[in-house]
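Let me begin by handing over the structure; questions about it come next.
Every protein chain of the complex appears in place save one, which is left out.
Coming up: subunit A.
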């Protein structure tokens, strides 16, 4: 199917009144939860997952995707106005966005963020259209060794890129891999770790685990925190940025779109890293870097564009390889599995209505967000008055009813509660659930592919290195490990002399937004920015180009 035919079909699906409604609901919910600190896109999508069971597959992905990129817009509002990032990908927006607001320029800050997000999102959809079908065609040829390489690479990058403590993240990834082994062994049919519990024969249900760790865990954690009720002082006026603002930020928007697109495709990437990388890049490129942190409009435009672009491009690996690059996409993967659709190279051919429908809905959704955000900023800010307790009770009820409805199994409700408590303890102790959940999803694919590779090769490990694709990927992996170790040692040496500026800023604000799941906010930004100061976003930017280059 050509691009034009595809888009034609896509728009006919997305313009169906029901689907327009779901796009609208998605971006609206996304904006709302983006505004509310504590309820990020991961938790929300985890909570709503079972409800999508009742929808058409296309509608459910349209809805969930809308929540994801919608939340990227919403998070900006509170970052700028209240110095309180609604979700993790908007943390860097605080530096310059809030400064702009203090200077009475909150309007242009929000305006440029909305425009940048729109451009970034739209360009990213175009990239998705151009890149996904050829990638899927190529991926049909992928065998098990390639999947071993891709999933191992994904787990590596998730633990390396998206976390504050790589060691803790590795522990969590290991735990996720271990949990993935529960249930029947695919090759021999033996039961593993089931303790003769019939409920465990098929392993733990991904939906229940994710809902527990992200949904219930977050709810419990947020209940502990005292509510930060702040008065909203100034009224926002003059949203539309001036001509000069546009001129100043056009470069940042263009760079942010490209950067965001590639970091979104990368496993372990996503909104948080993209926004941080873009901020670092703008600061490095600026003629006068000292303006940053004092209300530079590029510092708002770049990151906001990048996080939106990445939330769209993250769909590329899911829809072409069947491999979710970050936790939000892992949840959307789960939503498709519930519907009996296994995302993979054949998705575009077998379910063109999903692929093209979702793409078309993204065009519409981005347009809606632009229309929603600019006039309704004042309304969204009022949402912060909803009491956390009410929200939590409501969310918990939906969670429990929802998870039961997927398999009609009471056991899954216990799984949610147990993992909810585990998730809460993990948050308290600084372990992130992101690597665990992603390793849990990818671990199943990794193990099955590995076992099959061994069957096919008769036990020869050379199968992984003699095939061009998997060989290249393993080589890249070795480079990443080597590179990060070297950089780690260098950074440790320099740390005493060079504390990262952003690190101080963050500490001063005492910000703690809810991570997107892939990344811990506060310290990641410290780390990435610290690196940016060293020699310009090497870890993230460099990684992306390399991986991007390998993906044809």
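Quick notes on this structure:
Here, a contact is a pair of C-beta atoms (placed from the backbone, for glycine too) under 8 Å apart; a residue touches a chain by one contact, two chains touch by 3 or more; residues count from 1.
The criterion applied here is as follows: contacts and distances are computed from a predicted model.
The subunit not displayed here is recorded in UniProt as "Tripartite-type tricarboxylate transporter, receptor component TctC", chosen from "Tripartite-type tricarboxylate transporter, receptor component TctC", "Aspartyl/glutamyl-tRNA(Asn/Gln) amidotransferase subunit B", "Extracellular solute-binding protein" or "Carbamoyl phosphate synthase large chain".
Summary of contacts with the chain left out: across A:18, A:346, A:382 or A:485, the touching residue is A:346. Summarising the interface, subunit A meets the missing chain with residues 25-26, 28-29, 48, 51, 54, 63, 140-144, 184-189, 191, 196, 198-199, 201-202, 338-340, 342, 344-346, 397-398, 401-402, 404-405, 407-409, 411, 448, 452, 455-456, 458.
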